[in-house]
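This report refers to the structure that appears directly beneath it.
Removed: one protein chain of the complex. Kept in place: all other protein chains.
This part shows chain A:
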Amino acid sequence: MATENQARADRPSLRSQSLLYGIVGQEMRQVTRQVPDDEPPQLPVNAELRSIGKSIPRLDAVQKVTGAAKYTFDVQLPGMLYARQIVCPWPHARVISIDTSAAERHPGVRAVHVLETLLQSARLRDPEAEARNKYPTVRFAGQTVAAVAAETQRIADQAAKLVKVEYERLPHVTDLDAAMDDEAPIVFPGPVEQPSTAGGGGAPEGLPQKGNVRGPNFGMPGMTPTGDIDQGLAEADVIVETEYRTQVQTHVPMETHGIVADWQDDGLTIYASTQHTHSVRDEAAEYFDLPKSKIRVISDFTGGGFGAKYGINNFGLLAIHLSQKAGAPVRMMLDRREEHVSAGNRPNSLQRVRIGAKQDGTLTAIDVISWGSGGIAGGAGIGFCFNALYPCPNMRTEQYDVFTNAGPCAAFRAPGQVQGIFSLEQAMDELADRLQLDPLILRDRIDTKPTDDMLARAHERKVAAERFGWSRRRPPNADAGPIKRGIGMAQAQWVYVVSPPTTVEVRVADDGSVSVYNSTQDVGTGTRTVLAQVVAEEFGLNAEDIGVFIGDTRFPWGPPSGGSRVTASVTAPARNAAYAAARDLAARLAPLFDDADPDDIFFADGKVGVRGKEGAARPLKDAAKEAKFGEISKLAKRHDDYEGFAVPGELSISRHGLGGVQFAEVAVDVETGVVKVERIVAASDCGRPINPKLVESQVIGGIIQGVSYAIYEDRIMDAASGHQLNANVDQYKMVGSRETPAIEVLLMEQIGAQSSTDARGIAEASNVATSAAIANAFYNATGKRIRTLPMNPANVLATLSA
């Protein structure tokens, strides 16, 4: 493959180097790795650093809390128009005709555009079946058909109602089980394909499809069935066999999806609330046949994104067309209903799990079959945890997508894995119970894959159990009264991925000030701050001193905020570029210090000096002014991990993963069915934490989202009309401040000896174990297993009375 040859040509010359490896505070050792020649020496542990590893407040905190931070929602351009989509009220329909004339005549309307190509949907393998349709078939209530742009939002809203669309209604089905029926209305008239986005999701090509059911999909490479399930089950002393159900979770970021498109004769500028500026640029280039060089995408701040904010989407396609037609910038922000209904959700699942084990816990078989519906999009799998977490000789994970007339799924904070772990880790808890083993001891025995995440979890189990007070655990259903308390734990696993195309530029201006550039966006994780901390370290400066320029495709290519890869991808090249720039600066400043050897020049506390003559150090600013050097600019690319990747590519997957262990304490009122999560202790790993406070904030956010998923969130579809009934933030219930448990985060510092910063991800791993830990605590509290999410009073009381 061309990319492979190119990758080989790019491969830097290597040096063999001995590097520190292990969990800080535990026994560490030296390993030998092949390190690219141009990389700086390995960083010491965080305790010995000045900027990296420090919990400084995020650099944009004040901007955010004062409202000064400009989100896409806040963008105001001269002459900007406001858009409104026309969406279909029916869940399945052919569009017969569209009359836009009344809307076009409406005063204040500047453009109307009818959607020709539908994005965010699976695509027919053979488009022939619908080739004679003039417009895309509508397959869910709320699917967009057209849009108007007008001088005010009110005019746009009114004009949208004037667009007359004639529909021919078709039979529909919204329910997972109903859609699996042979007689069910058919969502697509033939087999479909679903490519993945930068956030993940999607499904392999060419799978069989019968009616609405597409599969089996045996998952990612490495998930192909191994061994012999029947034999494994025959060898088992104990078999745990159960069915689990998880619900649809919708995407509810603070800022809805949206863009402002500004089409000019000499190019297109897009402001986007996105998780990847470049994905917006690339799709705009593709659908508008523009050179990428003429498109600029800006995302100064993104108000949250959990996997669904990639590309231009249907609303973006429309906004760009409207801008082109009107010759003016067009603002298109989804309203809250559109966000719930059409912006991408976490699909539901029905999972049948069979696990066989020997008396000592040795696993003999893991057999899973799952169905899930991502509405009109594929990718409703249950992750890879069944195959990747606990080694077992006989494994099969058979996953099916079921299409329904509902809004599309999208990647969603650990896509699939959250659903999968809910059942896998409950099954393990049940297994431990049946084997009369402490769940931690069972994990000690079976969590044995030779990976960094396995090592992390082993340590995390110990520290978290101690902090949590695991030894207090009582037998199930130990409380006499109606309020039953219990504790439980579950493990997380997620991939550690990197985007090697990531390139970072570091500049030193002639006044000695330093800035860093990358196109990646900050979806709220603190990317600006982390970049500044890494660069500041090399120059002996404070993070606040560094100019950070991100969220703009004019800067060197940056990674998507998906797959928990940003920090892992950007910090290593940021450090490498900063190191190169600092060495260059040292050479240029050396003449000021009696032509000292540049290698002896150091930067610390805003000063530059020569080793051995620390007293003669002087402010960097003054030295720069005197030296009169031109601007320094260094680019560095994210090299492959020192050990390479298990799956290389734009999204390179390490053979190591991310771990994490969570312990939960719940109180269940068995008379009302109300479950209250009172406490969560999370032990988490993310390689080297660049800013522990920001990492903790990610973990806390993941847990809060996990509690919300476990207990409250549930998309309610009305089967008869095909509408989501609770597409608002009143009836779509989410965790509130009083439902937020006491959360403690125990953060590991794990040096993997794989890159110049050894930073890894955290965002998704922190969300994976929560619902299973809560479910296991529920069992400990009540003596009953809750296998259906969410754990709301209806489901809880049904479980308790079963």
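Operating definition for what follows: a contact is a pair of C-beta atoms (placed from the backbone, for glycine too) under 8 Å apart; a residue touches a chain by one contact, two chains touch by 3 or more; residues count from 1.
Following the convention adopted for this analysis, contacts and distances are computed from a predicted model.
Hidden from the displayed complex is a chain whose UniProt protein name, among "Xanthine dehydrogenase YagS FAD-binding subunit", "Group 1 truncated hemoglobin", "3-isopropylmalate dehydratase large subunit" or "Branched-chain amino acid transport system permease protein", is "Xanthine dehydrogenase YagS FAD-binding subunit". Only one residue from A:A509, A:A616 or A:L797 touches the chain missing from this view: A:L797. For chain A, the residues in touch with the chain missing from this view are 89-90, 141, 153-154, 157-158, 335, 482, 671-674, 676, 711-712, 716-721, 723, 725-728, 730-731, 733, 735-739, 792-794, 797-798.
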